[in-house]
Every structure is written in structure tokens, then in C-alpha cells.
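What you see is the complex with one protein chain gone and the rest in place.
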Amino acid sequence: MIRVAIIGASGYTGSESIQILLQHSEVELTYLTALPEECGAVEDVFPQFKGRCALPIEPLDIDKLSDLADVALCCLPHKVSMGFVPKLLDAGLKVIDFSADYRLKDVDIYEEYYNVKHTDTANLARAVFGLPELFREQIKGAVLVANPGCFPTGAVLAIAPLLKKDLIETSSIIVNAVTGASGAGKNPSDKFHFPNMNENLFAYGIGTHRHMPEIEQIASDVAGKKVTVLFQPHVGPFDRGILSTVYCQPKKNLSNEELLLLYNDFYKDEPFVQVRKDAPAVKDVTGTNYCHIFVTCVKGKIVSFSAIDNLVKGASGQAIQNMNIVFELEESLGLK
Amino acid sequence: MIRVAIIGASGYTGSESIQILLQHSEVELTYLTALPEECGAVEDVFPQFKGRCALPIEPLDIDKLSDLADVALCCLPHKVSMGFVPKLLDAGLKVIDFSADYRLKDVDIYEEYYNVKHTDTANLARAVFGLPELFREQIKGAVLVANPGCFPTGAVLAIAPLLKKDLIETSSIIVNAVTGASGAGKNPSDKFHFPNMNENLFAYGIGTHRHMPEIEQIASDVAGKKVTVLFQPHVGPFDRGILSTVYCQPKKNLSNEELLLLYNDFYKDEPFVQVRKDAPAVKDVTGTNYCHIFVTCVKGKIVSFSAIDNLVKGASGQAIQNMNIVFELEESLGLK
Amino acid sequence: MIRVAIIGASGYTGSESIQILLQHSEVELTYLTALPEECGAVEDVFPQFKGRCALPIEPLDIDKLSDLADVALCCLPHKVSMGFVPKLLDAGLKVIDFSADYRLKDVDIYEEYYNVKHTDTANLARAVFGLPELFREQIKGAVLVANPGCFPTGAVLAIAPLLKKDLIETSSIIVNAVTGASGAGKNPSDKFHFPNMNENLFAYGIGTHRHMPEIEQIASDVAGKKVTVLFQPHVGPFDRGILSTVYCQPKKNLSNEELLLLYNDFYKDEPFVQVRKDAPAVKDVTGTNYCHIFVTCVKGKIVSFSAIDNLVKGASGQAIQNMNIVFELEESLGLK
Partner (left out) sequence: MIRVAIIGASGYTGSESIQILLQHSEVELTYLTALPEECGAVEDVFPQFKGRCALPIEPLDIDKLSDLADVALCCLPHKVSMGFVPKLLDAGLKVIDFSADYRLKDVDIYEEYYNVKHTDTANLARAVFGLPELFREQIKGAVLVANPGCFPTGAVLAIAPLLKKDLIETSSIIVNAVTGASGAGKNPSDKFHFPNMNENLFAYGIGTHRHMPEIEQIASDVAGKKVTVLFQPHVGPFDRGILSTVYCQPKKNLSNEELLLLYNDFYKDEPFVQVRKDAPAVKDVTGTNYCHIFVTCVKGKIVSFSAIDNLVKGASGQAIQNMNIVFELEESLGLK
């Protein structure tokens, strides 16, 4: 059994990871940590785990961690994570990091968008971007996996086949996405106060969302050249899920049949990507690690739709998929 | 034109009051006040009023208030309100107070449930309880009206005819109510954070809710003797509305026809109470000042259902209904 | 008093029209009609109007209509409406028609998108497109107003200033919109069954939505030349509102300040369009006839956001705004 610790277990990605791991047959959850003020019996932090998980949530003790775990799912927020990841690695663990701290390879872009100096560029250099459908081979031997952002996961899977085959203008891409409100995390705020968020929908991060450069980086990796993306996120009155509607300009005319063939071929061996013949709905993937995609031509443009659950394929599920790959387990364990 | 000020305009009952008064033909909104940190152009506090209300929200200045307004809708929270109401009255205004500070006639009960010393018992003595369907005559000449709590409004209207006619055991009453989340007010909190409150429903205030003694006081007033009530509130994933399901033990058998007749007769001249022949739904009254009621016998008990909008008949609408009565305007102005 | 009939009163736009007209000081609601199987006391069809509206909903009788009303709000569905509008006009009424039957000036496009032969081209020719912000002068003397579609209202208001001033590439426009579920109308269906639609969001009408040619027609009218638009609607788990996110390619660089100035100037006399300095949220306009707009530059493109309530500014409110204009009443009566 692989022994798993969750660092920063008290948030939504922490509880989602616990939920998935309870059903995982080849791992054992051994250690849960959080900030001191968020510690306690797991049932006091997450009533849904009463009777299901006997572990307490404790302040992090690196020695204890080193004794108890083979791998850490590090659910700490951006900027905080890079202060802890070196210690986790030094303690001999493999690390799947949920934050953005090890995703952006260009330190300048990181520092611009996150407005902080990067303090662990050594590990940044060896971190592998954990989108298995595109980077599975590198993940296999990785010690540190940067688990992708939720929006980049949905957006890039929606257009990777087009980018790979150089079929679209790389300056034409518009990603319009709508996420559920859990994307905002667990801390209460005015905008996400129920009577404000309910029956509401709005755009945010206009021109400034931190997932924009992340999408551009991966898209460029896939395309083998610089890709620019206009990414516009919105948030709607539902818990989970991201629907990405991606508009792009084809370099030459493609029929819907050619597009379907291309996507089916590209994703034919992928357990968690399903290419559909109709538009995916957010609820088709809620609670699962799947990404559903539909691609079609409209008015001379290609429109690709992808749906994921932001907390599963967009966070905890993908992290556990990465963990399975790193430890050479069956990739879909715990995620069926 | 009656000139109206709203004191504590920056919360949900404040905005609801503004919304209603914009459609009121006989009043003019002249002054909006709030705590300094919540002041600004009304559109900055409430984007929905951009272009509709030119008044700023300002810190309260009593002299200005005295010059500008004939009546104050005082939307301050419990405990805070009794610090301001004497000043509003001294400034020569009539006051419709939304807080609980002038509702409970028994100071000991107030102090027990609100855990604070009452500092304005003089005005408490002359305050009129503003449930027009039961106390219209007293409201007519009132200088200070204590606008009822949302739950007491729905609960007491549901059983007033039974209490008045002494038809039920006064120790048998159980009020099971479900409110929308706006009942919690505008301040963000864990429980009302969208991803926590959405798709959720739970009981709260078990045995301790402050509306329990208020319900008992009014019910006792109506019955002319002491009434005890087990009041159990719940909150559900919707913005507005309260459904009260009230169970009571009849003293003698009553047919459904007798009950319907009794209720129709009791409320026959009431513009805002509608006695129905089927169960009311919360959405039937959303955004209106109406209370819909259905009463029936089940298994030897009487079950009465009432639906109101907690922000309208349960707060701002009823306040304006009271204001209309105080100023001898048509009672339904602004509330059609 | 203008006497108003609502033809096809039993749907969502019918009830919304009733709701608004109850607060309108210069009109009298005199006649409500529907298909025989949807008739009855208004409170039996719409419990929310119990005690508020004494009119029954009756099968249409043209003679009665002719006696009772000066204007008809015709809320019939597409294809059905053009069978009735000639009779309403012959009966001497002015007509505000909610359907698409009189919106598309090019009969071929109408017949292609609606898959039916147009049977009233004579009235089509004299119908005025009822978007007051763009066509107020023509509406003033109109006998038949084609009330705009909900999506075209939001989409075109978002970019009219750009089109008017010839500032964007007319083949570059992408309208990504999300509507609330009331847009689907009142008839139950699998997709809009609560447990299916709740917590869900999906695209529909991909490449085929009937509002696409309508948007193109108005946009072309405003631009004075042919405009093509890629329109992609989505539906989300909320009752009301449309957020349109419109992407376009500027012909030359424009600063955010220039855009704001342009929009403020274009809409400076419009009571129902509010140009904002931040992104509008659907809930800012819910229940109102307002359109909130924000426009900005991102990555070399212009992105314009507009929010409306699909049942008010997108249907019944705009119809009453049109009615006010036709009858030379104050344009905002009933809509404050």
C-alpha cells in the first residue's frame, strides 16, 4: 500500500482528495495536516467523514510526515506551497503539488501574475506539469508533479489535437469558461455569499486571470510554438464543474467528420477523455475525473466544448491520477 | 409627499426598502445612511440601483435627518437599534424599526434571549407591534412601530384565527419553518458560503431561536392567554421566502370546510392575506407582500401552511405597509 | 387610461407582463386570453396573482377584444403569432408582438430558420423592430412593434456603439451568452427537469440558434453594412438573466478610456442602459428593465459584457417600454 499524506487538508481539494482516497484500493491515507486553527477530528472539520475516516487533522510535523508517508498531496495555496514543497521533498516524499507555484516555467511570468518572488526555482526546474493526457511519460518518473489548474485542464484538452496538428491560427484562440463556485475556495466572501452568488453569473479576472499564462504555456508546448490565448472566466450558481467554450480560427477548412476523427484518434487511449457527438453538459462529469469534449465548425470557426469537474479532473482527481502514474499503479484506481 | 429616510440602508432590508419605495407614488426617498465604511454612491453599494436612485449612502447626521425626513425606516441590527431610535424620535420623525429591540414587551425575556441590557424601555413601552392584520388600529396613531420578525409574521398569521376563537390547545403548537438564505443577512459566513449552503438544508437555533418568544408573545396576545410554541427554523438553498408548517391540536373536531370558512372570514378584509384551497409554495409569494395560507386536518391534528417573502412581508414590505397605515395612505401603495 | 389586453397570457412572458402592468399607473389591464385548456381564474393559472388581479384568462374573442382594449401584448409563440396578429390589427388595436414572426425582414431567412412559410408578409413589411435604444423614432408612430428576442437585445446593446462608429471588423464578432432557464418557456422537458438542469450548464443551438440571424440583421442595420456574428448560447441553473460576453476585433487600437467615453456618450440619454466601470452581474439586473454594460480591451481584442433580465428587458419589460413609446407615455412607467 502506498501511504498518502495530505498537506493542507482542510479545504475543498483536501476533502475531495480524502473522498477519492477512501475508495482507492491500493493506498492508505496516513496523515492529514492543516494550519493549527483548522485542525481537529476530521469529522469536526468535515462532518461528511464522520465514521469514515479516523485520522485527525494535525499541524504539520515533518519528521512524522517522513515516517508516515510515501507521497504528499500538497493542497496549499499559491505562494505558500513553495515554502513547504522543498521540505516535503527533503523528507523523502514524492509530491503532487496543487498550487501554481511549480506550473509556470517562466519565473518572470510567475512573478508578474502572482506578484511574489519565486523562492524555489531549483525544484521548479525539475517539476513536471501533471496533465497526463499530454505529459504522461514525464510524469512516470517524476518526484514533483505540478498538478494543473482547473481552467487550463479543460481549455487545453479542448484544443490539444488542433494545436498538435497545427490546424489553427495560434493568435486566434478565445477560451470562454464558466466555473462552479467551489472554484473560489472555502473562504467566505461577499461575492460568494449565498444570497449574492445564487441566481447570479458574472465574469471576473478580466484580462488578468492567472490561468491565462498557464494555458498559453501548455498550449505553446503542445503546438511547439508560441500560442496566445484570450481567456475569460465566469462563475455561475452551481457547486462544481467547468464548461469551456473555445473559439478558434482554422488555417484551412475542416469538416465536422474530420474534426471528430482527429479528436477520436488523439484521445483513443485516454481513459478519462471522452469525445462526444453532442455538446457536453457540466452535470455529465460532476463527481468524476472525466473530460467530455465536443468539437464542431460554426461560421468558419472551430468551436470546441469541454466539461470537467473542477474539483476532480481539475484538482484532486487529476492529482490522484498523477499519483497513480508516478507509482505505476493502474491509472484509474479510485477514479472509476 | 411623505419624505422617507432609511437608517442602515446598506443591508438586504435596506435595498429591499429602496426597491419598493422607487415604485411608491406618495413618498419620496430623501436620505440613506449607513456605517461610514458602507457609504458611497448607492450604485457602488447596490449596483442594481445605478441610474435609478441618485441618493448617496451617507453616515447618519441627525440634524440633516431632521430636516430631510418625516419618517425613518430603521434597518439597524438588534441591540444597535435601541441606541439610535430615541434620537430619531427626538428629531421629530416617526420610526418603523426593523430590529427586535421594541418587539418583546417583557424586558426580561428580551434580555435573556438577546443577552444585553435594554437601554430604552421608555420607548419600548409605547412601541406598537406592527402586524397590521392583528394590530392595525394601534398602528394608526403610532409614533414608533416595531416591525415584526419574519418567522413570527408567517407563523402567527397561519394560526391567528384558531387562537382568536380558542380552538386549539395552547401548549400543542409546533411551528416548523424553512427560510431562504437571505434571512441570514448580508455578512458572509462559513455556513452561508455558496458552496456550503447550495444544495443544502439544515435546522438551526434549536430551542434557542429569538423568534420563539416573539411568536409566543403575539400568539398569547391574540389568544388572550398564555400560549407556548415549539418553534424550529431551518434554512434552505434559495434566496427568499419562508414556508411555515404549523401543527396544532384542536380542542374539538373541525372539518376542513369549517376551517376554510373560519380563515376566509377572519381575513376577508385583508389585502395581503390570501386563504387558499391548496398548499402555498414559497415562489407564489416571492417578491410580494402577500401571505398565502392553507389550513387542513390531518390525523386528528390541524396543519396550517403559510408562505411569505421574508424580505417583503417579513421585513421591508410590512414596514412600508405599516408606514402607509401610520400616514393614513392607501395601505397597499408601493406593494401591488 | 390605456386599455391593455394580453394575448397568450398563460406563459412566463404573460405573467411577467401582468406583474409589470399591476404597477403601471397609466394603463388598465382589461383582457387576458389563452388557449382554452389554459384558461381559468388568473389565480388558478398563476397563484401569485390571487387577490391582485381579478381578470379571468379566457379564450380569445376578437369582438370582445375590440371592445375592451387599445393595445395587445401578443405573447404567442413563433409561427402561431402571425396567424393572430392580422386579426388583432383588424380589430383596431396596436400590437406589440413578442414572437419572432415580425422581426426578420428577410422572409427567406425567416423561413429557413423557422422552417415554415411566412403567411403575413404584408404586416411584416410595416412592423417596426422594437429596440428603443436604436429605433425609438420609428417605434413612436408604429401600429405593429416586433418586440426583440432576448439574446439579440443583450448582444446588440453590448456592441452598438462600436458598430455605429465602424470600429470593429464586422466578420470578427463572437457572442457567447448564458441565459437562465426561464428562457426555455413554461413547458416541461427532460433537459429542464429540475434534477437535470440544476447544478448544470450546457451549450445548445450550436450553429443553428434562431437569434443568430436576428442579431446579424440588427447589427447590420446599426453598422450600415453586412455584419456576421458567431452566436453561441448556453443555459445555466438560474431562473432569469442573460450575460452576453462579446468578443470583437478592433480596426485600430482603442484605449479603455476611449471605449468608456464612446459608450457613455452613445447611451447618455437612455434610461435603461447603464454603462459601468466594472463587469455586470446577472443579479444586478434581475427583475428590472435595465441593461448593464462593461467594455474593455483584452489581448488586442475588445470584450463587451452585457447583462439583462431575459423576461424583462428581454421580453415583457421591453414590450411595455415599447407600448409606452407608442402611446407617448413616459417611457419608464411601470418599469422603475
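For reference, chains read A, B and C in written order, and residue numbers begin at 1 within each chain.
As a convention for this text, a contact is a pair of C-beta atoms (placed from the backbone, for glycine too) under 8 Å apart; a residue touches a chain by one contact, two chains touch by 3 or more.
The model shown is predicted, which means the values in this text are computed figures rather than measured ones.
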item: Chain not shown, its touching partners among those shown; value: A, B, C
item: Options A:Ser66, A:Thr228 or A:Gln274, residue touching the unrepresented chain; value: A:Gln274
item: Touch with the omitted chain, as defined above, among C:Ser66, C:Gln138, C:Ser171 or C:Asn198; value: C:Asn198
item: Selected from B:Thr286, B:Asn310 or B:Asn324 as touching the chain missing from the view; value: B:Thr286
item: From C:Asp63, C:Asp108, C:Asp190 or C:Glu328, residue that would touch the chain that is not displayed; value: C:Asp190
item: Residue in contact with the excluded chain [from C:Pro237, C:Gly317 or C:Gly334]; value: C:Pro237
item: Sites on subunit A contacted by the missing partner chain, in the whole complex; value: 22-23, 25, 47-48, 50-52, 199, 271-272, 274, 276, 280-281, 283-288, 290, 292, 336
item: Residues of subunit B in contact with the chain not shown; value: 174, 176, 178, 180, 196, 198-204, 206-207, 228-230, 232, 234, 236-241, 243, 245, 247, 279-283, 286, 296-299, 301, 303, 305, 307
item: For subunit C, the residues touching the chain missing from this view; value: 12, 180-182, 184, 186-190, 192-199, 237-239
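Keep in mind that, in the parts below, only the chains that are shown with their structure count from here on.
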item: Same-site or different-site touching of subunit A by its copy subunit B, using the half cut; value: same
item: Label of the chain whose CA centroid is most distant from the centroid of subunit B; value: A
item: Mean-CA-position distance for subunit C and subunit B (Å); value: 36
item: Distance from subunit C to subunit A - Cα centre to Cα centre, in angstrom; value: 39
item: Distance from the mean Cα position of subunit B to that of subunit A, given in whole angstrom; value: 46
item: Interface hub residues of subunit C, defined as touching at least two other chains; value: 199, 280-281, 283, 286
